[in-house]
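Below are the structure tokens for one structure; questions will follow.
One protein chain is absent from this view; the other protein chains keep their places.
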């Protein structure tokens, strides 16, 4: 099977304001199959967000080539939906307008139907009573959920999410995780999911990529062969523990706090 | 013993841009003893950041009164150090200048000694090689760590931290947690620590406050009687599991993903 | 009706009365001409507008026309002389004890930034044996001259006697009286304001031009015979101009129109000798070669005959 | 009950305090002029200005006012219509910025009074040259502040736009321009006062009516109190138009106001 997304020996070196340069990624090489859900874990500053920006076409790698279905990525693609690490909402638009913004920005206008869809997505992220608020009247976690709803609006084939649940509490996080799995399963999405939670990565992903500290390289690529559909009982399976241990061994102290992940 | 910090029947109602108003907190009533480390957990949007803003004196409650050592808080206090939910760095200053900024802002100038201290703190958060970078050249987690270093600069008596580790990976998070405990123990700080990680709350705190969804109220106040100093072995104690379960029972589905916390 | 656009060389006032009189008395209508008046901001402005066809005919200082033609062959000719004496003058307050041009030595003189008076000043000094280096000349906005004089900021100002009534009115309010020292009494003797027309207008509508000048001549005569009525003619068309100020102005500049020159050569006519003198003074003051330009080329006598 | 009434009276007072402070200039001015016996042809007393004001027929005032207002407003609109597209073009293209900007600087720093004849020759003697002069005087601050506003759009918002492939036009229209609204209005505030100055200066150069013409006319007749009355009228017009601009901002773009002002 032809890979849907491929990173071919990617290197990324940033030019700094002081004239120096810094290598963020070095020789990153992996592929994602169609409809695969790939999670990326790695220490802070290892280049995960850079990876996201490369796949989204917002950044062109200084070395190697990112390809989507064989075509090199040189600019943002239509079929990609992105959740940024920062919520990145437009402060002058209401929450609902922010969620339907991708449509307005792509097509020029939104129909009442689009707004209904926006409302539905906001309901899915638990913000149905905040439609007409302005972003600065929302809490951090609420803003993040608006960002997630917005990324789902266009039903993109490829979803790229940068720590989408980082500002959410346990319950919301869990609900949103399974909601995401359901959406990805139903709509057959290909997903790159960046997270700091090892167990979240194992629970949601078909494959987990583990990255080394700066300059970021891939240190492991772990297919997660847990039964699908996943649900809360998945975490009780012995395989689950094995997977999380394997990842933890890469990036953590031997006896790291398991739940702090 | 006289309480060091007390929230007396606090209510907070926000006025919205559209003229309506929204109650974020209702009748929140608790005390913090001197040198106590109190963690707050609760669902997204329940009013945790509001609590922080009230204690820091940035916001005056619409009902009730916050007191620090018996004195009502009507403006920010000198002895308080804050880590905001957003990093809030000054984009025109280098990382080191951002860290020593509180001194420059309070006293007008910084000495080479202050800068040394800033460097030391940046080393503690693992950013010793980024002193002269600008904030927008750092990853999300790195920016957050700069914010933590900055809050520690003035050795405040009271530390208020709003999800300070949310953008950090497991390893860094754990290291920083124990570092924080060490600092709080050595310098005898009083700490209000907001987190989404139940296990982190139990591991670090002397007491955990659990909040209900909007409008936020206190639903539980749990003293954590685990042996001190805490270390990684603490999590293996049976009490630890009992505490986390008790909290989880408040805010999560019965069999929620434990590590996703 | 033939349309003619008339270009004033400045804002409306008593000194521009003839054109308004001609309109009010129906002199132009008699000649089948309808007048449209365009306000100007100085002779140069008027010349530019006439030369580019925005106006057909208008008023300008003859000196300005000579300079313009010498510098830049503008297609304009003077066709009728209105003021055969120049209006330049020193104004001073009566208690300053300056009673002749020669007495300005050692005094402070304020003058407008851009007025043709300035170029004749050195000439005036040399004719009257005034040591130029002993005179302090400062330049300021014209609107500030009278306040400067009345507040004692300066001893003397340079202005035109066409403006004397305006100065007097303000001086009276300050309880001072004005002394006017015209330069034509101090040896400066030449043509000033004239009716000028674009060469295109003259060539394309010679008949209209002739009829216009005829009517204008009639208006000039009427104006200085009936200052009061002429003043109200101006006021009727331009309400901002007060009747008595305009009438007083007309009276006060009587000598610019009716004088020895007009007595000898007739109203409106250009005398070749005086024209040559005017150019000689101008060329000298401007540092131009006298032979570089023939002043006869600036006037056209074909359109006016009494 | 009593308390709230007192509060409300005090609030009302607070609201009008600036106005009262401003109005207190007039007695001070009157008194100062009288005490220092400043002559009326240098700085007329307010009472004298008032007399001069009522001496002129209302209808004449209205004619002059309307002439100036028309040119100022039309010139202002014209300069908005010109400068916003110019700013947009310059935000999009570094080449055009480098080529156009020097031209704009030259145009802006050329004293219009000096090139007035040229403008009049090209545009005739009607209202057109005055519109052009007003526009020339007004456009530059608008271009600069709109450009600066659009250029300071946070990069993450631009990245959002790029990721959605909304295209250049929508990036401008839906992201950069809304973000620049506060700065555009700061330009508009400067612009509206310049538009009035522009109309007045245009009347100094070529006009038969208008408040600027009237000032010039009065000055040339040394009727200083009358000139001041016209200047005063002009100030009122400026204040009203300025207020209109801030009012439009409050009404149409409330989110663009600083947080403190919203309350």
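By written order: A, B, C and D. Residues from 1 in each chain.
The working rule: a contact is a pair of C-beta atoms (placed from the backbone, for glycine too) under 8 Å apart; a residue touches a chain by one contact, two chains touch by 3 or more.
Quantities reported herein were computed from a predicted structural model and do not represent experimental measurements.
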So which of C:58, C:87 or C:147 would be touching the chain we can't see?
C:147
In the full complex, which of C:51, C:92 or C:159 touches the chain missing from this view?
C:51
Option from C:36, C:139 or C:263 whose C-beta touches the chain left out:
C:139
Out of B:9, B:104, B:123 or B:182, only one touches the absent chain, namely B:104
Touch with the missing chain holds, among C:4, C:21, C:68 or C:234, for C:68
Those residues of chain D which, in the complete complex, touch the missing chain:
17-18, 21-22, 41-43, 94-95, 98-99, 102-103, 105-106, 108-111, 113-115, 117-118, 121, 140-141, 144-145, 147-148, 151-152, 155, 182-183, 185-186, 189-190, 193, 196-197, 200-201, 204, 212, 215-216, 219, 224, 227, 231, 234-235, 238-239, 242, 258-261
Under the stated touch rule, tell me which residues of chain B contact the chain that is not displayed.
56-58, 75-78, 80, 82, 84, 86, 88, 90-92, 101-102, 104-106, 108, 134
Can you list where chain C touches the absent chain?
42, 44, 47-48, 51-52, 64, 67-68, 71-72, 74, 110, 113-116, 119, 138-141, 143-144, 147-148, 151, 153, 286
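FYI, only the chains that are shown with their structure count from here on.
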Find the geometric centre of each of chain A and chain B from their Cα atoms only, then give the gap between the two centres in Å, rounded to an integer.
26
In whole angstrom, how far does the Cα centroid of chain A sit from the Cα centroid of chain C?
85
Among all residues of chain A, which ones touch two or more of the remaining chains?
86, 134
Junction residues of chain D - those touching two or more other chains:
255
